[in-house]
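With one protein chain held back, the other chains of the complex are shown just where they sit.
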């Protein structure tokens, strides 16, 4: 019997992407699709690429509409998920693609989001140590942020293996869909095409504490993070360039071996052959993570670079992967490691 | 038992796309993948997005390598398919994604390609009148050109219904993958980003006779065509803007009705609701055709605009769709009408 | 003594571009720069590329602020120019970059803009027959629309020479800056990158009557126009593909000769050598028009294709060129025919 799934916030980019993937998931039946200001409109008017769903009418995001589903995906502005989740009851699997339940430290939440902390749910990055056990059978999933997904997977083997000093420097480029669908002047095509620009510099980006949380947990000690996100002229994709000083005695061979071992059995995280570097185009639309790692002898640094699709593995694909685990389905069901290129 | 499929010319864009789609086709097993100058290399080095196939070694394109498959896709430079097909024997389904067997008029072929005509195979555009019957059970398929796919589907209802004069004006924009993967200066990213430019103006493009052939067959009389292709700064997609004078007495209602009727039961060709126009982004990576039609009263013209993915429905997706028909599989097997957007 | 110039509407794309060009004009001194909702802000916050003007404060668009200048450029939403112009008095040169004073037919204006017609000013497309005489010494200039600039210059020689039937089909691709800086969902970078899409199909675009007006005047008879604009994934540039049936007896030689003669002495309109086609990238940031023309014998059509920068020659550059004529300065002062490429 099919798993019945609802999507709240179906008119935005995360909601659209989760619907794109759910439509190809063999065990799932798509139930209610909801929105706020766009309620009442046809999905086809807002998400014309979802052709088979074009005739669906967006309903209002209410507990009544969302009731009666086995799984509810929330693609809501931060701060709104807790209230909805509470009304859904404990037997519904709630997958929050927003930020509300990612952080464990309430002070971190309050400093970066300026509102009371709603709580912490099992963290939906299955490839991190211990994550799958926490996700199995859960009824609540906090889907990671897109940058933390790319960065954590790129640096986890270095910190799990104690290869690098707990002081990471990360510069990441993201496609514009990461900034959402609400129209703002700096996100206009006229502004972003042909332009690279940083934002949230100096530790201000809200994904910073999430990255610190993940790396520190893997390292077993507090990892300091300098994180600079940049906006790149492409609709999708994150390229995260991450580095840290190598610990004494660590060289290229140790680094390579640790990364090979860490992801040898992962279906979606792929360490490229030596000499081949990740490109965001290669993971377009897919759940794959392309990784490469190098040891820079002159600088004494481990450099790990990962490419993901911010909407797929970085949001909706990661969400489905965790849903599969929570429901006891094969983890790769309905997900592809093949990108759409060129 | 799985259908065993080989792909000749797997290092280019058409070959890569057919592999991307075959990898998701439930009835298919991918056998040999071949190339010419790239033989011996890992597929992953040339098509890194095809992650699960990354370890495949490209073999040489020979009859021995291609033997023993149920289906062979040819993604070869024009002029090379006939020789390969001959060696494969009549019980193998050969799907030619090149131009060699599309035209019925040998003189047209010789004028536009400058070499002897190899012949004519059943034409793989199932949505054209009579096409499905010719494809059922066939062992030879000529996959249409990308522009002819978009243009023919956009104008067929107008000509099938005798709504328009046999004199069409077509301006189409294509993404750069349509020009292939062989590096040429005018295809460099530095040149194409931020630029629109025409080519093959004045009837010189090789897809012109194929468009004339299709429209004339649908119209039952010779249709004159002015076709101007343009290169657009995007990797994929064709937007074909097609128009012709309306015949006397034809108005907006007749036009709309004819298009609604023509494609009402087609799984991949979709007439958008009135007021909504096709965008190539909406069909990115999909087998869908988004169409809209208008009647311009002041100019007295029927205007039909279609969007496709040139590599998917315009090449490899169309090829799989025709293969399904030829093999007696459900036509939509392994194909999606959902695009990857934004 | 320097010509003192004010720019009203300096926070938008047309206003920014006119400031960019004025800053390089040797006879001009930039006076007041004004805005509406952005008044009070630093120009540098809104137009960071205009570095030497970054410290200028945007003033409110009032008659007091604009008084005391020799020239006032208006980059205002349509419908607002008449009121401002009236207050400026007849000795000030007012250059309206909006649509208000372009059309001669009040009924056309009302049908396409839905408001009373404000009047008609000398039309700032110097390369059209008779235009320079009307601009010399004038105190009022209506700057043409960007599409009409490209289309009119592409087709004028064909109609001036009676080479083509009065029934033109035009498909034009524009960069997104033509749609302005007000943020709308369909103009987001995420939406436009990788996408081509038409709009205003079927004669609905407001530039249609302006194109009809220009071509009809050159032809000496009413020219019917089918005009389809499309949005292309680039910030700037228009590529206009224009065609019409050749009149009986007209062939390639007549067409080429007419175009060579028409623009032989024009400093900004350039007929490319045979075989070379215009690309919008080649005119990026410049006042140049790159043109090519062909005669398609099979289709019996004259095909003229022009490339301009919609903000430069298509708006602000054309405005400066006309200003130069009106002020009695050399027409090319402060304008360049060199584009920024690649």
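We call the chains A, B and C, going by the order they appear; numbering starts again at 1 in every chain.
Definition applied: a contact is a pair of C-beta atoms (placed from the backbone, for glycine too) under 8 Å apart; a residue touches a chain by one contact, two chains touch by 3 or more.
Remember, it's a predicted structure, so these values are computed and weren't measured experimentally.
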| item | value |
| --- | --- |
| Residue among C:114, C:248 or C:273 touching the omitted chain | C:273 |
| Options B:8, B:118, B:192 or B:302, residue touching the unrepresented chain | B:192 |
| For chain B, residues in touch with the removed chain | 13, 175-177, 179, 181, 183-185, 187-194, 233-235 |
| Hidden partner interface residues of chain C, rising order | 13, 16, 20, 23-24, 42, 44-45, 47-52, 54, 177, 181, 193-194, 235-236, 270, 272-273, 276, 279, 281-286, 288, 290, 336-342 |
| Touch list for chain A against the chain that is not drawn | 167, 169, 171, 173, 175, 188, 190-191, 193-199, 201-203, 208, 224-226, 228, 230, 232-237, 239, 241, 243, 277-282, 284, 292, 294-301, 303, 305, 307, 342 |
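Going forward, only the chains that are shown with their structure count from here on.
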| item | value |
| --- | --- |
| Central chain of the complex, centres being mean CA coordinates | B |
| Taking each chain's C-alpha mean as its centre, the one farthest from chain C | A |
| CA centroid of chain A to CA centroid of chain C, Å | 45 |
| Numbers and ranges of chain C residues touching at least 2 other chains | 175, 188, 190-191, 193-194, 233-235 |
